[in-house]
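Of the protein chains in this complex, all but one are displayed in their positions.
What follows is chain A.
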C-alpha cells in the first residue's frame, strides 16, 4: 500500500513493522549508547537495558499479532505490557513508561493518523514524567517531552502522519544535543545522555521505515528497510540493510561457553563473509547476529564453534509475514538458558550447601570451581546476570541449600531476589568482586550448617580489600579524579581512586591505598589481555616496593580488567 499518495493512516501491520524498525535501529546503536555511560569504566548498560526492554515489548506485540490482533490500540497495549514485564534497569523502566503512555494515548483505535500520534507522544511524555518526584532535565525525559511538543506543533498544521513523525524526530534530536547544557555530569564527561540517544534511535528507526516503505505496508521484521529515502544520520544503517530479500533472515545470539570471552572482531568478520546485509553487534560477552543467507546452517555451524547459541530465529524471507510472527514467539519461549553453565558434582553425594557464583574469565571460573562452586553463572561488570539466570543456576543444582556469591556490587540485589523465588534455602553472601568471592569460598566448611557457613563467609569478605585496574573509556572527572581516555585507572571496592601513567603506577597507587604495608598477601589476577611473562615482570617490580608483602600471580582471564587484586 505504499503506492498510496500520502501516508495518512497507520494500521496495525504498519505499526508492528515501524516498531520492529525502531527496535532494529536501537539494536544497531546499543553499543554506542552503552559507550555514552558517564562513569569512565567499561560498564555498559543503558543501550543493553533499553534494547532488552524493547525486545520484550516487541515479542509481546508479535505474539499478539500472530494471534490475530490487528488494531493499533490493542497492539500498543501489548507493547506496553511486554515492556513493563521485561523492563531492565532504570532506562528500561523509563522506556516502559513511555510505551505505556504511548499506548494509552493511542486509545483503542484500529488505525491512527498524525494528530493521534502527537497525542500519543504527549501522553508518553506525561506518563514518563508522572513516575518520578523530581524529574531530572537533560535525560530521556527531556528528549521525549520535546519530541512530543514538536509533534503537537506539527499536528496543529495537519493530520498527515509523516510530517508529525519527522517533527518528533527533529525535536528529539535537538533536545538530545542540548542534554549536556542541562546536566553537568554529561558536560563533564563530554557526552550526550545515553537514554536520550536511545529514544532518538527508536524514533529514527520508525521514521526510516515510514519513509522507506510507507506505514501501511505490512511487512517483515528487519528486511524491508531499504529502498527508501535516506534520513541524515541513517546512511550507515541503509548500507548494512540492503534490498536483497532472498534466502533466509537468520538471527542468533552467541554467548560465552564456560565463561570464555568471545573474540568479537574475528567472529564478526567470519560471519559477515557468510551472508548479505549482515549486522553483527556485541562484545566479549554477547554477540547478536542478523544476516541474510541462502544457507542458514552455515551461519549456525560457524556460530556454535565460538560459544553457546540462544534466541535462534530463521525466517524464510519469501514467506516473511507468517514466519516473522511465529519466529519471534518461538524465540521468546526459549529464554536465555544458554547464558548459564552449571555442572553438578558427579559423585552424587550431596553434603552441605551448594555454591552458585557469578564470574567471567576462564581463570577466575576455574579458581571458583576449584574451591567448590558447582554452579557458575557467566556475567560481571558489563553484563549483569538476571534474576532468572541466577534462579536457573540455583534450581539446576542438587541439594536444598545454596549459597549465592554475586561477586559484583551490581549483582548483589539481583541475587537477593532469588531467595524468595525458589523452594530451596538460599543465602546470599554479598561478595563485591571475584577476589572477595574466592576469599569467602576459602572459608566454606561443607560440614557446617548453611547459616553458620554464610556467617563465616560474610566475615571472610570483610578482611579482603579488592582492587581493579582497567582503562578509562573516555576523559572525565569523577569524584575529583581526572582521567583521560585510555588512561590506566584503579578502583578500590568499586570506587575510582587513582589514575596513573602506567598499569604499574596504578597498581602501586592502589597498594598504597589498601594499607599494603601492613597486609600479608596480595593476589593479582591477570586479565585476558596480560601475558604470563608480563604478569611475572609486574610482580617483580611491585615486590621491589613491597619487599615484605607476599604477592601471588593467578591467571584470571577476565575481560576489560588487566588486573584484579585482593589484599588481605
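Everything below uses one rule, namely that contacts are C-beta pairs under 8 Å (C-beta built on N, C-alpha and C of every residue); 3 or more make two chains touch, one makes a residue touch a chain; residues count from 1.
What we mean here is this: contacts and distances are computed from a predicted model.
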item	value
Among "Cell wall protein", "Thiol reductant ABC exporter subunit CydD", "Isoquinoline 1-oxidoreductase alpha subunit" or "FIG001802: Putative alkaline-shock protein", UniProt-listed name of the chain not shown	"FIG001802: Putative alkaline-shock protein"
Residue, one of A:293, A:414 or A:558, that touches the chain absent here	A:414
Hidden partner chain, touching residue among A:36, A:84, A:357 or A:499	A:84
Touching residues (missing chain, whole complex) on chain A	84-85, 87-90, 92-94, 96-97, 100, 104, 127, 130-134, 136, 387, 410, 413-414, 417, 430, 479, 495
